[in-house]
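All protein chains but one are shown at their positions in the complex.
As written, the chain order gives the labels A and B, with residue 1 at the start of each chain.
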Amino acid sequence: MNRRQIDGIVRRGGPWQAVQRGVLFAVLALFCAYYLVPLVVMISTSFKSLDEIRLGTLTSLPQAVTFEAWAKAWGSACVGVRCDGLQPYVWNSVMMVVPAVALSTFLGALNGYALTKWRFRGADVIFALILFGAFIPFQVILLPMARTLGVLGLAGTIPGLIMVHTIYGLAFTTLFFRNFFIGVSDGIVRAAQVDGASFFGIFFRIILPMSLPAIVVTLIWQFTQIWNDFLFGVAFTVGESNPVTVALNNVVNTSTGVKEYNVDMAAAIIAALPTLAVYVLAGSYFVRGLSAGAVKG
Amino acid sequence: MALPKALSRSPWRSIDRWLPQIVVSPLFAVSLFFVYGFIAWTVYISFTRSGVMPNYTLDGVGQYVRLWATPRWQVALRNLVTFSVLFIGLCLVIGILLAVLLDQRIRIEGAIRTIYLYPMALSFIVTGTVWKWILNPGLGLERVMHRAGFESFTFDWLVNADFAIYTVVIAGVWQSSGYAMALFLAGLRSVDDEVLKAAAIDGAGPLRTYFGIVLPMMRPVFMSTVIILAHLAIKSFDLVMALTGGGPGYATDMPATFMYAYAFQRSELGVAAASAVMMLVTIIAIIVPYLYSELREGRR
Partner (left out) sequence: MSDIRLDAIWKKFGATEVIRGIDLTIDPGEFVVLVGPSGCGKSTLLNLISGLETLSSGNIFIGGRKVNDVPPRDRDIAMVFQSYALYPTKSVRDNITFGMSVRHIPRQVQDAAVAEFAGLLHIEDYLERKPAQLSGGQRQRVAMGRALVRKPDVFLFDEPLSNLDAKLRIEMRTEIKKLHQRLGKTVVYVTHDQIEAMTLATRIAVMDAGHIRQFADPFTVYDDPVDLFVAGFMGSPPMNMIEGKLRQDGGSFVECGAPGAELRFPLPEAMARRVAGHDGLAVILGLRPETIFAAGSELPGPDRYCFELPVAVVEPTGPDTMIVFEIGGRDLIARVRPQDARPQGTRFRFEVEMRKAKLFDAASGLRL
């Protein structure tokens, strides 16, 4: 987000201004605390022992830092009846995310290109129909999808989950790329046509290299969405093939045995780390993904 | 955009000519089958007597009658309304406030924005897990207050059927208010600088500038944000599952969790389908007018 060109406006100085600035920063700091405290609590709890949790408070920092909870969350916490920790489920998520993100992004780009730069008859109607798919509550397709996966022999498998994410991610990715390509001059495509480039030639050699920012935004958006998904994971996978979000929920919500809050927190951080890392590394692209389609201009 | 006539003579060219349609058609087919076909299937099932297994004999609106007579569905709807109103309202208030504050020539704006927005990168399951711990009756916030000297402070919303839905609001607002902030900030930044300069010359102070000029210009952003938040609210499933699991009892059920419970735990397909259709109808009522106006604007 660009900075204002109005920073230089001469303003009245004096104590009142200073007070206003003070209040402004106080409010901003307060909200920083509001957003950060849960993260701090999560991290500090994950480094405490269970005894310390029982004796201390939420906000106290760990007295004796221990990695036990992390080790347990990663390798030996019980998810349902299986006690291998989150590790296998993290791999499940990775196996699911990579193909689903790549497929949905590539197909979204291709379709967005075909729909905007080759405006054949009915392209707008097709786009509107596809777009609608981005907004439906997925509850409405859960039952038939479960049956379809069963028929295809993909029920409870990771490939099945990849398919589901790709299909329902397509509406989003097509929307992203359409919005991006609309800003690309039609003249470029015409010029390439006159130069003799074909439909795919133009796509691969001219359009895709131009759309790097849109590709990054879409990859990040899709990655965040699919990694964080819970509904499809819980509805279409069972036990062994659960993605990490479902496994985390199972760890946290097991009713048997002693409640290990430190393990819960470590597990939550493990599940959150990949998307948090992407956010920290590519924050501006993430923000662009969030506001794509919502704010014009 | 048709090819120039001279270029389209060879057979290759004529395939090339149809390529856009050929490329789009699988997507279109997928969309037709997996979105519209599935919706049709669900709608159809909602009008049958399906129980554990689908039953394809039409049976009128029986499932809807049963659905609306189910107390759990009524609780879910009440929760949805409570949650949506509070969630959207609080997110908007916090979002606008923070966006306006961040727009005041803050040097470390980038860092602050990063902090405000990071919850959006988390899974609702993670958010639910954290807040479940913070709001833990006994060990959580309550103990912090006790240690701080407020011995009589009790905070048991998480397990209190009357208040548990508000814990979902608390966690939801924590996660999504930064998002509202980002949308509003982007909107504020799209206001022409010269308009702000004109306001400065006209003599408007910061409050007057925002309330008299800038915020009224934010109406489209406001609309989009409300729509997006409403969409999030209606679809909210993960957060409830992680935070309260719909409990205590079914006190925090929402339509999404209701549908899931009836479809996959109680295997009452007909009722589940009917509830899904109700959700779809709600979303359509909100989204379609919005999409329509957006698309019309896009074409202009």
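Some points to look at:
Quick note on the criterion: a residue touches a chain if its C-beta (ideal position, glycine included) is under 8 Å from a C-beta of that chain, and two chains touch if they have at least 3 such contacts.
Just so it is clear, the structure is predicted and the values come from calculations on it, not from any experiment.
Residue-wise, the contact with the chain that is not shown comes from B:195, picked out of B:32, B:106, B:195 or B:226. Which of B:138, B:212 or B:249 touches the hidden chain is settled by the complete complex: it is B:212.
Taking the complete complex into account, residues 6, 8-13 of chain A touch the chain not shown.
Residues of chain B in contact with the chain left out of this view: 192, 194-195, 197-205, 208, 212-213, 216-217, 219.
Assume only the chains that are shown with their structure count from here on.
Centroids of chain A and chain B (each the mean of its C-alpha atoms) stand 14 Å apart.
Listed in rising order, the residues of chain B touching chain A in the complex are 1, 3-4, 7, 16, 19-21, 23-24, 27-28, 30-32, 34-39, 41-42, 45, 54, 94, 97-98, 101-106, 112-134, 136, 139-141, 143-144, 147, 174, 178-179, 182-183, 185-187, 189-190, 193, 196-197, 200, 220-221, 224-225, 228, 231, 234-235, 237-238, 241-242, 245, 255-256, 259-260, 263-264, 269, 272-273, 275-277, 279-280, 283, 287, 291, 295, 297-299. The residues of chain A lying in touch with chain B in their complex are 1-2, 4-7, 9, 24, 27-28, 31-32, 34-36, 38-39, 41-42, 45, 53-54, 57-59, 107, 110-111, 114-115, 117-120, 123-124, 126, 128-133, 135-145, 147-148, 167-168, 170-171, 174, 182, 186, 189-190, 193-194, 196, 198-200, 224, 227-231, 234-235, 245, 248-249, 252-253, 261, 264-265, 267-268, 271-272, 275-276, 278-280, 283, 286-287, 290-291, 294-297.
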